[in-house]
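One structure is given below, encoded as structure tokens.
Here the complex is missing a single protein chain, while all its other protein chains stay put.
Right after this comes subunit A.
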Amino acid sequence: MEINDQASGERKLQCDDVSKCFQLLESILDGELGDSGKEVLKDKLAKCQPCFEHFHLEQAIRDVLKTKCTKQPVPTELADSIRQMIQESK
């Protein structure tokens, strides 16, 4: 596989180091790199199609997990029963 310069827009269609890039992108999405990640990210997304796609898929997955996962209502008596158990144990 030689370098593929056939870009969609200006992005290259093959990533030179998928493993390293994807790990980096995932760390950035998980908020582990702080502001220093932002510049790297801008650069990667502008230049590399696989990175661009991977980033958006990973971001979509994090978003739907955060916003759409069904929440279980806490049983109303739970807090009171905990307080009572603590009281009795004192």
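Please note the rule applied: contacts are C-beta pairs under 8 Å (C-beta built on N, C-alpha and C of every residue); 3 or more make two chains touch, one makes a residue touch a chain; residues count from 1.
Everything below uses one rule, namely that contacts and distances are computed from a predicted model.
The listed choices are "Sigma-70 family RNA polymerase sigma factor", "Multisubunit potassium/proton antiporter PhaG subunit", "Aspartyl/glutamyl-tRNA(Asn/Gln) amidotransferase subunit B" or "NADH-quinone oxidoreductase subunit M"; the UniProt protein name belonging to the chain that is not shown reads "Sigma-70 family RNA polymerase sigma factor".
Residue positions on subunit A in contact with the hidden chain: 8, 18-23, 26-27, 30-32, 50, 53-54, 56-66, 68-72, 74-75, 78-79, 81-82, 85-86, 89, in rising order.
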